[in-house]
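Before I ask anything, here is the structure I am working with.
One chain of protein is taken out of this complex; the other chains stay put.
Letters are used for the chains, namely A and B, taken in the order the chains are written, and counting of residues starts over at 1 for each.
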Amino acid sequence: MAASETQTPATPANAAATSSARARAADFIVKRHYLQWWEALPWVLIIAAYFIFPDRMTFGTQVLIGIMFALSLDLILGYAGIVTLGHALFFGIGAYTVALLTARWGWGEPISSMLIAIVLSAVAGLITGWFLLRYRGLTLLMLTLAAAILVQEAGNYRSDITGGYDGVPGMEIGKLFGIFENDLYGRNYYIYVGVLLFIVWYVLRRIVYSPYGAALTGIRENVRRMYAIGSPVHRRLVTAYTIAAGIAGMAGALFAQSTAYATLGVFDFDNSAKVMVMLILGGTGRLYGAFIGATVYLVLEDDLSKLSPTFWQFGIGLLLVLTVLFARRGLLGLIEDALKYIRRGAKS
Amino acid sequence: MTAALQVEKLNRSFGALPVTRDVDLTLERGARHALIGPNGAGKTTLVNLITGVLKPHSGRVLLNGQDITSTSQTERARRGLARTFQINQLFRGLTVLENIVMAIGERDGENNNLWRPAGAKPSVIEEALDHLESLRLVDDALKLIRELPYGRQRLVEIAIALAQKPRVLLLDEPAAGVPSSESHLILDVVAALDPDIAVLIIEHDMDVVFRFAKEITVLVQGAVFTHGTPEQIMKDEQVRAVYLGEEGHKAGERSHG
Partner (left out) sequence: MSASAIVSILFDGLAYAMVLFIISVGLSITMGLMGFVNLAHGAFAMAGGYLVVTLTRSWGVPFLPSLLIAGVVVGAASIPFERLLYSRLYKATELDQVLLTIGLAFMAIASYTYFYGPAPLTVPLPSFLTGQIDIGVRTVPTYRAFTIVVGAVLIALLWYGFERTNIGAKIRAAVDNRRMAQSVGINVDRLFTLTFALGSGLAAFGGGLAIQTFGLTPSFAVLYLVFFLIIVSVGGLGSLKGTLIASILLGVFDIGGKYLYSDAGGFFIYVFTVLVLLIKPAGLYGRE
């Protein structure tokens, strides 16, 4: 039997080699979460947009809200690998919390309403997640879809309260900190939502780089192995789902506040599909895919769907098909591949 | 002294087909116990029943004297039961080091932490590297699992189970799929396992079985056919007829002269 390459005798030279390999490996893990320079790019662009496109800030605010919504989905879909068809449920709960607080109970203070909206959506996420995340596949798709439709139907039933598909009447959003209100160009709200998005991004980034975040990836990559090493899989998934629901609710609340409008359409399957498309286009499981995907999707939608809604719908369908077949890791994946290609070219 | 693992009259059927029939098995602390039998005998099913992947229709499983028959797979792993799978179940998109850190993280509760960066606890990383070093995998620490040759991956499969610091270790055909030029890597590791751990190994290779096992259980069609020391099994005419055949006989004679 030939000597294997790993049966190296323990000499001082080998001990040194091993310890340097150890140091390298430890170094990699320790430094994994350090901020890379390009992670500042999204923020540079977001701030730049304020100065470059001052009269598109209303739209800009909606893009930021879309990014937030997509980020919330990335946690459960991109990191934990949970596929649902009802994520709009939490967006809707957030939107309606804000809407009903002001329209029915005269509470228009934006920050506290938003916080209440986050709590309610998170609770909804906790409850639905606890029951539904025991299931997978078609069953989970149908249960989450049905849950969103049920809430929508309930809202329709009591359209006396909710205003049904026409929207909640009499929404009056208060001034931020008692001073700033949403001006015609939406500049104040852009800053407000931008700051909140920064906080969400920071929190999510910490979560995905934490040991818990690693466990979520483990669940996505090989749930059988996770059970075998004693991971409380269901509990981990429900936690992620609750956090994601809270963030989605936050996005919904900001949507209602920035547009002073909320209709039952927020619960539509269309909305759940839209945020999924945004995330897939950008790239799942990397956080920044949400930034790219939401921006590209919403900008294209804003420009193209005004020209022809039919062509827009066809285009999105086609884009989706092409992405699944050829660019599975989304735009972010394409950028990564391009950079790898360039780097290889630069070496030779 | 309480046995590390005790299986009592375990029964399980798939529809009308019984796959595990009244199986009894005992692993004392430090056991080196082999489970052999023809294909389809139900060996992996038994491991699945012990680890909690499947629920038995009747019978009990006791871990260190505690009845775990109705506890979940997760809970059993937390109480010190680890296993490897017949086909590697690793995190293929992660590095070798991250695979081990995952097991340690679940074991010591680190994975409940949502806030601290994953690399911030040096003791976890050091422990993971210690495990890798004892299996001579340090040089591969930063390689992705899918980049490793299958034999090395199989080592990681064992490393992950060991990182759980188990009291009972179930190895399902650890050398399966490994090219013969690399199988000694696996066998060396199995031979060097901590003497305190109770080990059950499913194996087909009789060389391995006779070298490693102090006790052998023969499973045929879901039931315990016989059980005893390697010498007894080797001399047993019925076992030979049912399973061992000439090959096994020769292997037995080689190991025990």
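The rule we apply is simple: a contact is a pair of C-beta atoms (placed from the backbone, for glycine too) under 8 Å apart; a residue touches a chain by one contact, two chains touch by 3 or more.
This structure is a prediction, so every number in the text was calculated from the model and none was measured.
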| item | value |
| --- | --- |
| Displayed chains contacting the withheld chain | A |
| Hidden partner chain, touching residue among A:Met142, A:Val203, A:Ala260 or A:Ile335 | A:Met142 |
| Which residue of A:Ala17, A:Leu176, A:Ala260 or A:Ala273 touches the chain not shown here | A:Ala273 |
| For chain A, residues in touch with the removed chain | 77, 83, 85, 131, 135, 137-139, 141-143, 145-147, 149-150, 153-154, 156-157, 269, 273, 276-277, 280, 310-311, 313-314, 316-321, 323-325, 328 |
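In this section, only the chains that are shown with their structure count from here on.
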| item | value |
| --- | --- |
| Centre distance in Å when chain A and chain B are each reduced to the mean of their C-alpha atoms | 40 |
| In the complex with chain B, residue positions of chain A that touch it | 1-2, 4, 6, 8, 18, 21-22, 24-26, 28-33, 206-207, 209-215, 217-218, 221-222, 224-233, 236, 239 |
| Partner chain A, residues of chain B touching it in the complex | 51, 53, 73-78, 82-83, 85, 89-95, 97-98, 101-103, 105-107, 110-120, 122, 125-126, 129, 132-133, 136, 138-139, 141-142, 160, 164, 181-182, 184-185 |
